[in-house]
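Below is one structure, written out as structure tokens, with a few remarks after it.
Complex shown without one protein chain; remaining protein chains in place.
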Amino acid sequence: MAEVAHRAHPTPRTYWIIAAILAGVTAIEIAVPYISALDPIKVPLLWALAAIKFFAVVGFFMHLRYEKPLYRTLFFFGVFGVFPLFIVVLLSMHAF
Amino acid sequence: MVLDTSKDLVPAQPTGIWSWITTVDHKRIGMMYGVTALVAFFVAGLEALLIRLQLATPNGTVLSADAYNQLFTMHGLTMLLVVVMPVGAAFMNYFIPLHIGARDVAFPRANAFSYWLFLGATIMLLSSFVLGGAPDGGWFGYAPLSTQLEEFVRMDYYAIGAQLLGIASIMASANFIATVFTMRAPGMTLMRIPVFTWMAVVVSFLLIFSLPIFGVGLFQMYFDRNFGTQFFGGGGDPLLWQHLFWLFGHPEVYVLILPAMGIVSEIIPVFSRKPLFGYPFVVFSGIAIGFMGFGVWAHHMYTAGLGPVAEAGFGIATMMIAVPTGVKIFNWIGTMWGGKIRFELPMLFAIGFVSLFVIGGLSGVTHSVVPSDYQQHDSYYVVAHFHYVLFGGGVFGFVAGAYYWFPKWTGRFLDKRLGLWHFWLMLIGFNMTFAPMHILGLNGMPRRTYRYGEGLGWEFWNQVATVGSFIIGISFLIFAWNLIKSRKHGVEAGPDPWDGRTLEWSISSPPPVHNFDEIPIVEHVDDFWHRKYATDDDGRAVRMADVTGGTLIEANTGGEGSHEEDMHMPSPSYYPIIAAGGITTVGYGLIYVPGGWVVAGIGLLITMWGVFGWSLEPVTRGEHHD
Amino acid sequence: MAALVGAPAILLASCSGSGPQTALNPEGPIARDIDDLWQLVFILATIVFVIVQIGLFYAMFRYRARKTDDSEPVQVHGNTPLEILWTIIPVVILASIGYPIVKGIFDVRAIADGPDVLQVQVTGHQWWWEFEYVDLVGPDGRTLVTANELYIPADTEVNLTMTSADVIHSFWVPVLNGKRDVVPNRVSNLTLIADNPTPPDQPHPGQCAEYCGLAHADMRFKVHVRSQADFDAWVEGQLAPATVPTEGAAAAGYEAFNTCVACHNATVSGPDGVEDIGPVRTIEVDGVTFTSSLAPDLTHFGSRGTFGAGTFENDREHLAQWLANPSDLKPMRPELNDIPNGRILGMPNFNLSDDDINNLIALLEGWK
Partner (left out) sequence: MTSHSVPVEVHDHHDVRPIRKAAMWVFLGSECMFFGSMIATFLLYRNETGDGPGAEIFDIPFTSASSFILLMSSLTMVLAHNAFENRDPRATRIWLGATALLGTIFLAGQIFEFTEFVHKGLTLSTSSFGSAFYMLTGFHGAHVAIGVLMLMAMFYLSFSGRLYDDRGLNVELVGLYWHFVDIVWIVIFTVVYLLQV
């Protein structure tokens, strides 16, 4: 843990690389709905791509990778808490 | 960051109305929460008495149906959101910094803002009685009934008023979390903070994560009422509201009870002269209750049509909350076991809490038995359950806290004779009022009914309940009198009247503006006790020296590692009240749209003024956090 | 101390089912199963309650501070085996009732199906109930529609298919079954089985159990249980159209009834054959078509024991009051009615003359 907290801060170079990755993933995302071969896995694939972008921004741009574990705990309660709750809500309301 | 290193004199307590309006002192803010909530308790209690009068006889004619519906809605809403929650906030404000050895909360101005916004929302909700009618959709405001009558602004008051209370609570909770996680005194590790403060942390998390869900539901209700959206009506599904509401509403009930449990966990050790039995278990069971509290919301919807699988799952999950709660109960009894119990007033109320809460908890477990709940739901059996946990639990716990800490607030004891009258009348009145409701509910009396016919066998117990409620009323009149009288004329208490265990007893009563002359260095759970007592070979406590509170910290700190701190307290600010006033104005405007748009616009400008003034105001006078 | 007051009260509750609307004196197998489960859980809860209170009071008494003894207590901080023990025991107790609970849920929730099941569709309205026996069709092709008084044969499974025309209501006859919410835009089901026929003047009382606005308290209803033969006779009577009176006060009442058919329907056999003289409306929810009238069907109003949703005796006195000003008897909000859009919040006051009232009563009384 201590190791994580003291990881060296990223440089602008890292930021540009991350931005490039984000752009790339976005390009793939936009393409996915138009490729009918991907239809069967469209839903999990798009969720996965969104997750990559999400955590790239959180980890690098928001520095969560480099910060105190406390912040991660605080934030991830919300991020990971919201999923099970609303999946249960939607299931019980027959939304799928 | 520019820090003023010159040392000021120890800050003096400012006086006058203006000093209260601009105060950012967590103790004063706590006081204001407490007083506001107490006033609201009398209002909501009076509403309850009217309800009881109406129900005393079959086909009662004291109230019209319309008045009755407003009264029970406002009674529930006020008791939960404007009485019990803020009383919790009052204790948290006052004691979190004292418990962790801090000078104030993390964001004193945000703290003041939370209070003022809470006050604004309270005034808004209560003013609805004279401004077009109070909310009348029940405290959980089920859609589409709550979105139905656009002709009346009543449920707009609900939607906006609760929204503002929610914003205030989210800010307060974020504040408390930041305070506890970043501002503890040296050596105050997480497993050394007092249980009350632990429960405050759990409560803050519950609020932080549940209130936004409620907020979305309230917005949807408001939009359905005013802008013709179809969240719950039209093609929408009314059950969405129930999910959003109870995703908040169930964690909310633990928000109401956990602070009271924390208070009881402080009181029982002090008056048993033993440390809390199983401190880590009490803490972790509190956390467990918090987590589990998020997974059982649908037990309020057993009859709504979730399907048998979901009902079974939620039923089992709900039952399991009895386990961590039981751990707490057993540890309290374990604390008393082998102790030397002094039956001072705080202890009496705390024991009352334990005894009565078990009744309420067990009736909760009978609710979680789903098929039984098909019968019990929305009957007076539920009303009995939640008054046992909320009043027998919450109110007893908070009153215990008031008797316990009154000497800290004022330097004087509450009168013991009056206190005993209060206790016994409240205990008897409470059981007379709410125990019969179990019977009524099982015998088919539905709740929220302004009248019932003859011949259903409900007359007798309803009369008992009504008499009981007036006994409770008298007991609280005595309490109020005691508070007023003892504040100025009570027996002087000194800094450490109960031989306390936690840091707040180490400083003078009432505490100085800056709390601690020097930030204490903490080495134990119950650190203050360990400064007073050692243990002999048998494990019995032995008083170390003839020390009293107030002098101790000086005597025991200053050694290696102590922090020489500058004593700058945050400067007073009027921006919080302006921002809060602005938002309240916006709220009033939104209730009366479209005509109210202008008001809302003006409110928005005031809010912007407050918010920008506040957040861009450079921090002056060496204030090092805001 | 608290226990001394609280415990007997609760104990009392367990055995003293009283009144006709109690859940503790079941009159059918489903309610009986629920009650059995309740008895079991109640006994367990009582045992836990007694043990905890004994522990608490023993500690209070045994370890009270005594003036004669000023030694300090041993500073015990905890005991992990004990903690584990009192975590596990409750888990075991609760686990032991897990099976009956889950079984109970599936039993109560099972939707009755089959040729012998009587199908009734229920529509909840602010603040009255509408019942349609979808399989009972009269010679003129009309189904049996009635309001606020449900008739069912004894010892027969009855499947209620329910929805709401406006807000959420909840259908509850404590002696027959638990409650079930009636939700707009949704269809819900409830099974009723009654052991024995009820005396004509003592039907099982029911009550809307979900707060539904102004007159929620007065949204009651009755369930009459009949032997199969009596039930069949009742059905036959209800399927027959009402007759148009031709003379006397009732005939004058029929004139005045013109106002009423803006909302109320009655199926009459007049000169033009059998016809509905009021509006008959339906709504469709999840593929099920429900009748959803603006106001209770009055075809056989004279045969009902109560009116105003099970709240008032169906006698001349109450009817006269009702017709003189409905909102005097029952709180309603007719001023908000919007008939074209099907929004009805009560029956308005028509300022009827005493003559009209008497004539209308004569008419309605005659419509047995």
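Order of writing sets the chain letters: A, B and C. Residues in each chain are counted from 1.
FYI, a residue touches a chain if its C-beta (ideal position, glycine included) is under 8 Å from a C-beta of that chain, and two chains touch if they have at least 3 such contacts.
Computed from a predicted structure; not experimentally measured.
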Missing chain -> touching shown chains A, B
The one of B:V24, B:L63 or B:A106 in touch with the missing chain is B:A106
Across the whole complex, the chain not displayed is touched by chain A residues 11-12, 15-16, 18-19, 22-23, 26, 29-30, 32-33, 42-43, 46-47, 49-50, 53-54, 57-58, 60-62, 67-68, 70-71, 74-79, 81-83, 85-86, 89-90, 93, 95
Chain B positions in touch with the non-displayed chain are 1-3, 106-107, 109, 170, 173-175, 177-178, 181-184, 186-189, 208-213, 215-217, 219-220, 223, 227-231, 234-237, 240, 244, 247, 519, 521-523, 530, 556, 559, 561, 563, 565, 612, 614-619, 624-626
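Please note the rule applied: only the chains that are shown with their structure count from here on.
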Higher number of C-beta pairs in contact (B-C or A-B) found for B-C
Averaging C-alpha coordinates per chain, one finds the centres of chain A and chain C separated by a number of Å equal to 50
Residue ranges of chain B touching at least 2 other chains are 237, 239, 307
Flagged in chain A as touching 2+ other chains are none
Chain A partner, complex, touching residues on chain B are 177, 181, 205, 208-209, 237, 239-240, 243, 247, 294, 298, 306-307, 310
Note: in the complex, chain C contacts chain B through residues 1-3, 5-6, 9-10, 12-13, 16-24, 31, 33-34, 37-38, 41-42, 45, 48-49, 52-53, 55-56, 59-60, 63-65, 69, 71-79, 82-83, 86-87, 90-91, 94, 97-98, 101-102, 104-109, 166-168, 170, 172, 174, 177-181, 183-186, 188, 205, 207-218, 220, 311, 331, 333, 336
Seen from chain B, its contact residues with chain C in the complex are 64-66, 69, 136-138, 142, 144-145, 148-149, 151, 233, 235-239, 272-275, 277-281, 303-305, 307-308, 311-312, 315-316, 319-320, 322-323, 326-327, 329-331, 333-334, 336-343, 351-352, 354-356, 358-359, 362-363, 365-366, 369-379, 392, 427-428, 431-432, 435-436, 438-439, 442-453, 455-458, 533, 535, 538-543
